[in-house]
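Structure first, then comments.
One protein chain omitted, others in place.
Naming follows writing order (A, B and C), and every chain is counted from residue 1.
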Amino acid sequence: MTIRATVWGENVHETSNQIVSEIYPEGMHAQIAKQLAVDKNIVARTATLQQPEHGLTHEVLAETDVLLWWGHAAHGEVADEIVERVTNRVWQGMGLIVLHSGHFSKIFKRLMGTPCALKWREAGERERIFVVNPGHAIAAGLPEYFELENEEMYGEPFSVPEPMETVFISWFQGGEVFRSGLTYRRGRGNIFYFQPGHETYPTYYDETIGKVLRNAVNWAFNPQAVSSDPSDAPNVPVEEALEAIEERGPKLHKKGEKGLR
Amino acid sequence: MTIRATVWGENVHETSNQIVSEIYPEGMHAQIAKQLAVDKNIVARTATLQQPEHGLTHEVLAETDVLLWWGHAAHGEVADEIVERVTNRVWQGMGLIVLHSGHFSKIFKRLMGTPCALKWREAGERERIFVVNPGHAIAAGLPEYFELENEEMYGEPFSVPEPMETVFISWFQGGEVFRSGLTYRRGRGNIFYFQPGHETYPTYYDETIGKVLRNAVNWAFNPQAVSSDPSDAPNVPVEEALEAIEERGPKLHKKGEKGLR
Amino acid sequence: MTIRATVWGENVHETSNQIVSEIYPEGMHAQIAKQLAVDKNIVARTATLQQPEHGLTHEVLAETDVLLWWGHAAHGEVADEIVERVTNRVWQGMGLIVLHSGHFSKIFKRLMGTPCALKWREAGERERIFVVNPGHAIAAGLPEYFELENEEMYGEPFSVPEPMETVFISWFQGGEVFRSGLTYRRGRGNIFYFQPGHETYPTYYDETIGKVLRNAVNWAFNPQAVSSDPSDAPNVPVEEALEAIEERGPKLHKKGEKGLR
Partner (left out) sequence: MTIRATVWGENVHETSNQIVSEIYPEGMHAQIAKQLAVDKNIVARTATLQQPEHGLTHEVLAETDVLLWWGHAAHGEVADEIVERVTNRVWQGMGLIVLHSGHFSKIFKRLMGTPCALKWREAGERERIFVVNPGHAIAAGLPEYFELENEEMYGEPFSVPEPMETVFISWFQGGEVFRSGLTYRRGRGNIFYFQPGHETYPTYYDETIGKVLRNAVNWAFNPQAVSSDPSDAPNVPVEEALEAIEERGPKLHKKGEKGLR
C-alpha cells in the first residue's frame, strides 16, 4: 500500500540566509521529499509556511498518512488553528515525524505537554548516532552507529515525556549526549522525534539519514487511521447499558442531554 | 516535611444545583480538603473558579506542593493564562491530581496532549475499583478492591497517553471497565488521574477514597521542585564545551545570540 | 511476505479429558492454526509437548517467525533446555504470543521476570473484552468490545511488568476485571499476552478471537530478526576506539582476553 507523506518546511532560512540557500536551493522540504521518494512505497509532497493555511488544508491533511515537520525561525508564525487541525489529524491516526529544531514547534509541544527544551551549540562538531534498540523498525538496515561530521549539538536534559521507546542516542564531540530518536503515541498517531538536521549542514543529503526517514515514515503509518472526531465523548443511555441495570440516585443530566465540556 | 496541598474546586454545581449543594454545602473542594487534613503531614487550602485569578495567583502556586483539580461545568471559563501558569508550575515540580470530570479540564488536556475522551452514563450504578499495582505508593493500605455503590460510569476507550503506571482499573455494574487510576510525569511534576467523584453522589465522604487522595498527595509531592524556567534552552558556547573542540563549518547564529523559538 | 507461525500446544487435556477432546478433537493447537490460516499471509504449523524436543527443534525455531503458546496442565514437563532455546529465539526476534493459562508457562515467566500470578474462577461466566487502544495493530478491524458468553475468569492483580501498551481490558460477569491483552518487547522479540482460551469452552472457534490472533501474528512478526548470539558482549579494543584515546590506569584484563560472565 502506498504511503502518502507530506513534508512541511518552514522555508525561511532557505530564502533569507545565503549559506542555507546554497545547500538547499529548492528548500529543505524538497530535499527531504527526495529522500523519501527513494522508497517506491512512499509518495511525498511538500507544504510550506508561506502557502495559504501553511499548505495544510483539510484536504491535504485528509490525504496525508505521515507528516514530517521541519521548522526553526518561525514557530510563532504558525497559526494556532492549523496547529489544532494537525493535532486532531494526529489523534485520528496520521503519523508525525518531528525533525531537529522542530522540538520547539507548536505542534510538538502541543502533543508532548512538556517544555521540549534542551541545550545547544552550533559548532559543526561530530555527532555519532547509536542504535540502542536494534530490533525497532526505524533501525532496520542501519549499522550499530553512524556519524555526521558536522552537526549542531543538542544536549540533555531534553524535557520530553518518557518515550514509548528510545531508538537512538547521540554522542557529541564536545562532550554531551542526547536522546536523538524517540517514539510516542498520541491517540492513533505514531510520533517520532529525530534530532539531526541543522540547516547550515548538508544533513538531509546523507544516505543513512535518508534511510532513517524512510523507515520512520513506514513505522509511523497507521492503516487504522479514522476520520471521526477523537474528542467525542458519547453518553451510553441506561436502556442501552451492556448489562441490564436500573437507574438509581440523583441525576445532574436530563435524559439525552449532552455531556459538559 | 509538611506537604502544602491546594484543592481547586469549580464550585458551580454546589451553588446552582440543589442535589449537589445538599451533599456538599461547603463545596466539594472543602470536603476534599477535609479528607486531606486527616493526614497530619498535609496542610490543605482551597481555591475556586470565582476568586480573582481563580484563586491561583503566582503566590498561591509558589506555595503549593500538590494541586488537586475538580471541574465539570465550567472548564471553558478557566482563563488560558492561568492554565499556562499551572502548566509551568507542574513542569517545575508541583504535583497535580486530576479528579473525575477533570479529565476534560484545560489543564489535563494541556499536559496529556490527547483528547482525554471517554464514554459515560449517569445511572448511579455500582463501581468496583481494583488495585492492579499493589506495591504502588498510591495503593498503600488499600484492600484488593473497594466499592462505591453509586458512581457515574466512565468507560473505555479513555484517550490518554499510555501511563507510566496503571494503579486502578474499575468494573461497572452496567458492563464497562475503566482505567481509573493512572500516573504520569511531565517535567518534574508527578500527575495522577483518579476517576471517582461525580457531584451527585457522596463519593468524597468515603473513607477509602480519602485514603487514596492522601496517598496520592504524598506520592505526587516532589521535594525537587524548582522555581527556574523549565522552557529555558541555554546555548553552550564553544569555549565552554565540556571537551575542547574547534568551531567548524558555517553558522546561523552570531556569538552570544539567543536561540530561536 | 509470508509469516511462518508455529502453534505450540500442550495437548494434554485434549487426550485425557472428555469435554476438551469433544470440543477440540484434533487438539487446540490444530484449531488455532486453522484460525491463522484464514490470513493468506500466514503459514501455520503445529508442535506439541509429546514430540521429540517438544517439536521445537533448532530447525523448527529457525523457520518460525512467530510462536504461539498454549499450555496448562504440564508446564513443569517442558524441558528447561527448550525454554532457554525459545528464549534465545525470542531475543533474536521471533514473536511470541502467549495464550490464556500460558501465563504460568516457564517461557512467559522467564521473559517477564515476575510471578505472572492472578485470580481465577471456572464458572463459565460472561467476559466482555474492551479495546482500550483502538489504534493498535492488534485491534485492527475489531469492534469497541466483544463478548465471550463462557470464559474462565482471570482477575487482577496480574503480576506482570507494566506493559509497553495495554490493548484489551476485560469485564467479567462475576465482578472482576483483567488486563487481557498486553504487549512487551524482549530483545528483538515482540510479545503479546492474550487472556481468553479456557479449554472447556469453544473460544478458539470464535471469529473475533481468530481475528485477534491473526492481527497479533502480523504485529509480532519482526522482519529484523537475526541469528547471531544476543548474549554476545564484545570487547572494543583501545586501538579500535571510535575516538582516539590512550589507555590509562590499572587493568584487570589482558589484551584480547574475553570478558567475565
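Just so we're on the same page, a residue touches a chain if its C-beta (ideal position, glycine included) is under 8 Å from a C-beta of that chain, and two chains touch if they have at least 3 such contacts.
Please read these numbers as outputs of a predicted model, since none were measured by experiment.
Summary of contacts with the chain left out: across A:Gly27, A:Gly71 or A:Pro134, the touching residue is A:Pro134. Of the listed positions A:His75, A:Arg89, A:Lys109 or A:Arg179, the one in contact with the omitted chain in the full complex is A:Arg179. Considering the whole complex, the residue from A:Gln31, A:Asn150 or A:Ser170 that touches the absent chain is A:Ser170. Residue-level contact of subunit B with the missing chain is found at 93, 128, 134-137, 139-140, 145, 164-165, 171, 173, 185, 187-189, 222-225, 242-243. In the full complex, the hidden chain is touched by subunit A at residues 128, 130-134, 144, 155-158, 162, 164-166, 169-172, 175-177, 179.
Listed here are the subunit C residues that touch the chain not shown: 13, 17, 19-20, 72-73, 75-76, 87, 91, 101, 104, 110-115, 117-125, 150, 153, 155, 159, 161-162, 164, 173-176, 184-187, 198-201, 230-238, 241-243, 245-253, 259-261.
Here, only the chains that are shown with their structure count from here on.
Common neighbours of subunit A and subunit B, listed by label, are C. Here A is the chain whose Cα centre lies closest to the centre of all protein Cα atoms. Using the mean of the Cα atoms as each chain's centre, the chain most removed from subunit C is B. The mean-CA centres of subunit A and subunit B are about 27 angstrom from one another, to the nearest whole unit. Each chain gets one centre point, the mean of its Cα atoms, and the points for subunit B and subunit C are 36 Å apart.
In subunit C, the residues that touch at least two other chains are 128, 134, 164-165, 171.
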